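Of the protein chains in this complex, one is absent; all others appear in place.
Let's turn to subunit A:
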Amino acid sequence: MTSTRIRGGRVIDPSQGIDTVADLVLQDGKVVSIGTSTAAADVEIDATDMIVCPGLIDMHVSLREPGFEEDETIATGAAAALAGGITSVACMPDTQPVVDNRAAAEFIILQAGRAGLANVFPLGAVTKDCNGEELAEIGQLVEAGVVAFSDATRPLANAEIMRRALEYCGMFNRPIFNHPAVPELVHGGVMHEDYVSTELGLRGMPAAAEDIAVGRDIALAKVTGGRVHLQTISSLGSIDQIRRAKAAGLRVTAEITPHNFTLMDDRLRTFNSNYKVDPPLRTADHLAACIEGLQDGTIDAICSDHQPFAPEKKSRELNLVPFGASGLETLLPISIASLIEPGHLDWPQLIGKLTNGPAKILGIPKGTLATGADADVTIIDPQVEWTIDAAQFRSRGHNTPFDGWKVRGRARTVLVAGVVAYEV
């Protein structure tokens, strides 16, 4: 019987509409109360001037194990998550072998348990080997503990497969996560197609490739009644269509990454491979649409799209370098810098996108401080100024476009199941 009292913080829990200065009391790994508490506790944490919120959830993470342990392991990725204030991650199935069968999913759950750090929720592949051709053993994956389905970075190109996957997953009420892009339009692309790609002579990926795929998925959500989750949205056209689909009552949700609402395509003028991400960094009009989509609720969640790579994989010529940034440890500070500091979102809105929003899409009992909920808690110091230093990352991937950025605000203390799992 261990009790913990987090004293005097600003408790923000968007799942219950709470934003108040109070004590948060935890016992035996569960939330007991939010309010004024005078009862003695085994552990006392002073949270004066801090924000106390449900543990953050990153719904889009690549942990690379099994198969690519040089880039990341479940243990290093889970440690990086905690350092970023994240207590739960959903990890992509494009490991080697792919998580397209029950044993593969159980391995991840087992390794995450051994690491004993952040909670890890595996996603299952929609299709065998993520090859877009044949459905994976979706029912058995659900039994193994998979929470949703995705072919990770591979867009589900075949509309018929997408349609059948939505229908089949509907039996288990699980969403299909799709990376929306028309493969033949982005093939060989390195960056967003616009003036800068023309100037640099780098092959571009038009925003239309995303818009078209989003339009198709919305049409299929309508025809099947299935749940479509659109991963890493980045274009104005996508956001417009998602807004209308939601207004029409379709079961469509969307997520976005901090780099896609923070950085523009002109960064590629440096030819720095850390700016090579997919979807690509776009232009000012797209960024403005992303911010608007976050403000009006069109975009439900912010995720890191954590794509760690060993240094030798990212220090190559731009066309040979894989897409992606190591994002777990910059998710919160960059969201604060780009959304809170300029006043685009307030704290409850931002925390909602990092807790309640992803929890609802994943269908997991996390992201809330309701009485009896798991005592996963993130305590954020909103004022502390610090410099992002990739060399200090817990992740094996030091590939970040934000190295050296001076930021304000970070997770100071992180509790998982009522126990302090990370402290600055």
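Keep in mind that, in the parts below, contacts are C-beta pairs under 8 Å (C-beta built on N, C-alpha and C of every residue); 3 or more make two chains touch, one makes a residue touch a chain; residues count from 1.
Just so it is clear, contacts and distances are computed from a predicted model.
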UniProt protein name of the chain not shown, from "nitrile hydratase", "Aspartate carbamoyltransferase", "Protein translocase subunit SecD" or "Inner membrane ABC transporter permease protein YdcV": "Aspartate carbamoyltransferase"
Chain not shown: contacting residue from A:N173, A:T198, A:T371 or A:Q392: A:T198
Among A:R114, A:R244 or A:R316, residue touching the chain not depicted: A:R316
Absent-chain interface as seen on subunit A, which is shown: 187-188, 193-195, 197-204, 270-271, 312, 315-320
